[in-house]
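For this depiction, one protein chain was excluded, whereas all remaining protein chains were kept in their positions.
A, B, C, D, E, F and G label the chains in the order they appear, each numbered from 1.
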Amino acid sequence: MGRLLKYLRLDKFPTVWCAGCGVGIVMGCIIRVVDKLKVNPDKVVIVSGIGCSGRMPGYLDFNTLHTTHGRALVFATGLKLAKPSLEIIVVMGDGDALAIGGNHLIHAARRNVNLTSIIINNWIYGMTGGQYSPATPRGAFATTAPYGNLEPPFEVPELVRGSGASYVARGTVYHTRQLDRLIERGMRKEGFGLVEVLSPCPVGFGRRNQMKSAIAMMRWQKDRAVSLKRASKMNEEELKDKIITGVLFEREAPEYTQEYERLMSRVKTRKEIGKREIQTGLGEIHEE
Amino acid sequence: MGRLLKYLRLDKFPTVWCAGCGVGIVMGCIIRVVDKLKVNPDKVVIVSGIGCSGRMPGYLDFNTLHTTHGRALVFATGLKLAKPSLEIIVVMGDGDALAIGGNHLIHAARRNVNLTSIIINNWIYGMTGGQYSPATPRGAFATTAPYGNLEPPFEVPELVRGSGASYVARGTVYHTRQLDRLIERGMRKEGFGLVEVLSPCPVGFGRRNQMKSAIAMMRWQKDRAVSLKRASKMNEEELKDKIITGVLFEREAPEYTQEYERLMSRVKTRKEIGKREIQTGLGEIHEE
Amino acid sequence: MEKPALISGNEAVAYGALAAGVRFFAGYPITPSSEIAETLSELLPRMGGKFVQMEDELASMGAIVGASLAGVNSMTATSGPGFSLMQENIGFAFMTEVPCVIVNVQRGGPSTGLPTKPSQGDVMQTRWGTHGGCNTIALCPWSVRETFDLTIDCVNLANRYRLPVVLLLDEVIAHMREKVVLPSFGGVKKVQRKKPTCLPQEYLPYEITEDDIPPMADFGEGYRYHVTGLTHDPTGFPTSNAKEIDQLVRRLYGKIERYRDEITRIEEEYLADAQILVFAYGSVSRSAISAVKEARARGIKAGLLRPVSIWPFPDKHISRLADQLKAIIVAEMNLGQMIGEVRRASCERVKILGVTRVDGELITPDEILTAIQEVS
Amino acid sequence: MEKPALISGNEAVAYGALAAGVRFFAGYPITPSSEIAETLSELLPRMGGKFVQMEDELASMGAIVGASLAGVNSMTATSGPGFSLMQENIGFAFMTEVPCVIVNVQRGGPSTGLPTKPSQGDVMQTRWGTHGGCNTIALCPWSVRETFDLTIDCVNLANRYRLPVVLLLDEVIAHMREKVVLPSFGGVKKVQRKKPTCLPQEYLPYEITEDDIPPMADFGEGYRYHVTGLTHDPTGFPTSNAKEIDQLVRRLYGKIERYRDEITRIEEEYLADAQILVFAYGSVSRSAISAVKEARARGIKAGLLRPVSIWPFPDKHISRLADQLKAIIVAEMNLGQMIGEVRRASCERVKILGVTRVDGELITPDEILTAIQEVS
Amino acid sequence: MRNRYELRLSGSGGQGLILAGLILAEAAGIYDNRNVTQTQSYGPEARGGASKSEVVISESEIDYPKVTRPDLLLALTQEACDEYHRDLREDGILIVDSFRVKRVPSPGAFSIPISQIARKEVGKELVTNIVALGIITELTGVVSREAVKRAVLDRVPGGTEKLNIKALEVGFRIGRERRMSR
Amino acid sequence: MRNRYELRLSGSGGQGLILAGLILAEAAGIYDNRNVTQTQSYGPEARGGASKSEVVISESEIDYPKVTRPDLLLALTQEACDEYHRDLREDGILIVDSFRVKRVPSPGAFSIPISQIARKEVGKELVTNIVALGIITELTGVVSREAVKRAVLDRVPGGTEKLNIKALEVGFRIGRERRMSR
Amino acid sequence: MKNKETLIEKMHWLTFGPISIYEPWCKGCGICVEFCPKDVLILGEDGKLVVRDVHSCTECGLCEIRCPDFAIVIEE
Partner (left out) sequence: MKNKETLIEKMHWLTFGPISIYEPWCKGCGICVEFCPKDVLILGEDGKLVVRDVHSCTECGLCEIRCPDFAIVIEE
């Protein structure tokens, strides 16, 4: 029954997520891609921060790491550098990745370590009860925005692209098959890849903003999302209020762990021995 | 003698900076602009983080605040929201603004509080002795990059623009008059403005990278910097290795403190009194 | 007003803050403190105040210090993980003598721990959490009404002594609702900051004054001065002169010691003839008083000492009591934090027993009663 | 090898780390610790290790925990301000039992303070800095050679007990150069982590074992398990079952108490017949021993107790000594941190005098000698 | 009624138990002018999972604010019922939603299909909590109907007052019927 | 020579005093096989400001590693001279750069225009520190010339060896002359 | 996790042609119902998924991949 069930920690189900929460849909995409790419589950690591999205690793039968709020990418960076053979997927909420974790996001993008990151953007702090996030649309209501949010949200792909990322994509949970492809391409990419996923939080966001159910929110996605290809044929008027999905940016750039491997072989074979070693007898440090 | 001396805390001179350090040149630009715009010095606040650049406030006879490393923008945000009549200039180093303070930078840009920020980008952690920063060019040497830096630097204007800033400019200390204009325009801008200034650190960066003196480094600026206007007339080949300066991006966007003032007048005059007040007698909170 | 209302501890913090004149709040949501921010996001703009949700707790702490420098009473609220992140900037506020209030609603730890459950695991962190050796004032309420009052006290203490002050709640008090009658806000006593009376050019922002508290000017009102987290002299500028540094650091630290008696708030119940003292704070003192009453009902002479001001620690009180008691029971929701202070202060002159709990549940009256019976 | 070299304490940390098998370092520059990173940035890639400069200290701490989960011995180094920023993730490492080493080179405080000058202001923060109630191991060397040795010890202790361990230096030790003869790295004793021997499907990452230390698998070697900072059961998954939580938190905290004797490292000089004990750690103990010798020369029976393992605190030793001494002098570069611990442990059974200094200068032998004479 | 009366409303997150507890507390505290504390306990961070809301009502000051031996236990899920029924005082009242709680631990319990009643008689399962409140009011007598009604009006979202009052009255009726039939 | 010999090299940041102290320490410790500690003190973070470098040389183990009563004080700036000369032992040696230190506190001091000598006789003011080292070696006799030479070769940047040895030898010469002329 | 196979075997999936449902995991969000192109699915009395008309099912799999709770499997 269900070939993909083997990737799940069945005894932890059903999940903690509310009915209709999009996080579970993204989780499905991840296991389909891992399965398709035939990655050895023993090599897969799922790293998350804190939030509803942050609970995902607990349900996936890989190496899983539920870190502190906002810091998933730095733990992932350490893991990847220490053991480049790991296939690391980092799952973050919008608050997690963009608010408290914003610095790590832009630096991971800049440093270009081979990680696949997914921001589950539900426009709200779901876990803590619906406060506005740096992704909440201007004017939307939240528990800390009782009069409507004054702050403009990040345009996530712009931010990450501006930080130097080598792969930036956006999808929605409604467009599930496309999302599979975007995540797959992110995982295939040698370098830092980011997929922003629009995902409904009916309880934290929808309720307060005239979208009572996950269905309404997914219908919104259906109506608003336009693939980059289609968008390129639309005029400005038509594009108003639309959200562009697909691979929004991609480029080739040196990947950090590979650069580091290169450095190591370069310096290991260096002939001259530095002053430091003469003084300290460290010339022998290779003995062990 | 020197009309502008009045803006300086003369008894603190000479400064701590090394001979030829660019931070002092930027300081000169700031006082010329304040003078030109006839801002009341009592209303001017200079906020900095920690670093060589962070020492600037100590020399300026305004309200000055030398905060913790990387956090200048958050102190400035609090100050500005609490007292919008203040004219706030935030001075940061590249490490300060882009490494430890990267998150506050992108959020200040997004939130669009009316602050003028200056990143004194000397490509290095000057104060702590020349470690590489997120602005150090790939391949350059630093005390923590003895084999050449592996990491690509941020393209600062791209980063800040991608975060939603409403004004982004770049200049060099060599092009001093242009820098005056860029800072002036930043101060005139209603909203978050950022000026990235390329500034020589002969001691922390130059020495290790074949640019022994400030003069060599400023000559480099002279040779490499091309204004946006001139650049628009150059082809790709010609633009190779060039650095584009000028106002790189500008747009109109609602400014946060003004939006907040609007919110306050909107909610203060609200007729209906919330449930909360009925229960707690808070209907009377206006009494004081 | 004077109408009873059913409100939670977190709401009481928000109302207390408004009553005390707090007009700036910067925060980042975290369970179990978020209702403080939520309430203030609604009420502050209606009272001419500012609410801002920052990108994280480091930012929140920095923003309130900034706002306070502009002369506005400022506050933030968080829980353990966020409190850890605030430590560096709390130290900055201490060093630069910028008044502000940090509310820490303690939840289960260590680490992410038990977000929705109570603990008292941050008591020692409150005292020692930032680097470099600071000193602390922290108040710890046991009821919703007291939460309102102590919030006001915190604001006043911060202004009086030019310090960051911590209001230390636990999840039980924060989320518990009780019937309270709040006073009219207009009648609430507010301590204003000591302002400079001299000319701007004569102003010394870190003046060595007779009372050890330098007058504080607001940014923007003409007293242009320098604020730095580096060791500084009375003019506010960095110094590496050993004598000036010594003077500064000892004064900063010593302010609290000097005014210890003025700051200390203790509540005693049934202590006059007590042989067994229960030492408890926050929600646990509710269980403690219940246990004490039950013990009395059973003929055991028990009493309660509740350090309302948990920092500075009421050494003297404990020390004085030690000789007249048979035993002290320290009940707390951690693995022994204040018990160390009690030990030091009472110095083996009396038997000390700890009742601890770290499983996310409030210590019950029965557990304390058992301990009382054990030592009686 | 066995050739003498003139190196600084910071260099000794780097060499010790390499000798102990540290192959991952993540850090963020800060005076006076930066030479550790600088040295390792040069040497790590040559030994097949990784050096990475992170965007800040929060990131550095997170990265070393990540790397350690991959099975690599990991370290970071910082000073006070950065140490404050690491606190949340140190708590995470404690909660998830991930071995790693944090070097804190103390500089003058509070706040940004005195970046290039020594202090011992972070001693209590080392114990209590993170929220939620953790426990700590911290070692504190007094010479360059001991810095090398204790760095190795820290790595070994971290692996042995699955804990973050702190190496606490001060600026004097970090920047001082001494002549040392380092042992051959190959001969250095290395403690390996306890690894699971069971089948992957039977692996319990937080198993309740007889020795209280669960075996640790590396990520990527087939034992797929879950790591979370939430309270978790032996399988590693979140639990809100009070009993399981209680078991977890008490075990984590208790590990250190249980192995206290194994962990504790004390050095005593001239104690056998001493009437006056000088208690000092780090660079101050260099002044202390000098003062003790001088006192002896003057016929005063003084001795030195140096807590090499500053946490856990050597309560028992102090308590034992208290009865045979006339006085204890606690000399430290802060306004009284370990003196509190000494007070608690000795409990008024002996006169205690503090010698403190917070002006950025090392306490001199004379200052301590004066105190010795005062109490003798 | 004894001096101290303890009520525990239990179920899972999202069933509105916190609100129900709050209304009960407000009714007793503000409108019936008694001493009251209301506390709660729920799952991870602010959402989901098992949940309980506790109210202590007393003539005198309330020290320990939590419920240890409830005089009344409402259980809207089997899990909650299993976990908490043992704490109930011997003479305590157990009310379960018989639609969700199939294994009822004591014969004396009031087994009432509360959520179905809410859906069928009021029209929205959402108001199960308010129906339950009505039932509790009648079966315990610990608060006055009038007080509960006023508290409901205070606390429910604007626009839903009618629906909720209807739910409350259905609860009163059911409660009265059950009380009578004992 | 006494068992414990204390040297303090003082001036301002950038004058290479830390390096000079280090070379001195290495010479005494590694090549002359004595016990040695070298410490330093400088301005804000890692750069600029007043600066001093201290070396303690001893036959026995060194406890307190700092210099309190120097046997030798080198002062390359007036500020440093003013601040530290009082600490000098009565029989201590004071060497000042007479080009920068105009007010010399004691008549017995060696007033030598070190930086000028470096510029004029060696060709680079940068090597003032090494010239000073040579002078110190000769005037104190606390380390051997051979040891200092080897330590200089170890520590100076590659490619500058010749220049520095020249500077050192100029220092030796000047030192010898001054010693003789006493 | 021990014995995943055993766990899977113990799950009682209800199978209707190509569609299998695992009721205990269904939270009744209605997403599958709403977006099934063929109106194959409805929510039942108890708010859980019910297969209304298995014959219309085109095995497109959309319900499976959109179910946030892994409660549907479409046989390939």
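Definition applied: a contact is a pair of C-beta atoms (placed from the backbone, for glycine too) under 8 Å apart; a residue touches a chain by one contact, two chains touch by 3 or more.
A quick note: this is a predicted structure, and the numbers were derived from the prediction, not measured.
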item	value
Chain not shown: contacting residue from B:6, B:36, B:188 or B:229	B:6
For subunit B, the residues touching the chain missing from this view	1-2, 5-6, 8-11, 13-15, 17-25, 28-29, 32, 61, 173-174, 176-177, 180, 213-215, 218-219
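Keep this in mind: only the chains that are shown with their structure count from here on.
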item	value
Touching both subunit D and subunit G (chains)	A
Between subunit B and subunit D, centroid-to-centroid distance (C-alpha), Å	39
Interchain centroid distance [CA atoms averaged], subunit C/subunit D, Å	29
Cα-centroid distance, subunit A relative to subunit E, in whole angstrom	42
Junction residues of subunit C, two or more chains touched	5-6, 31, 34, 42, 45, 55-56, 58, 81, 88, 92, 111-112, 115, 117, 228-230, 238, 240
Touching two or more other chains - residues of subunit G	1
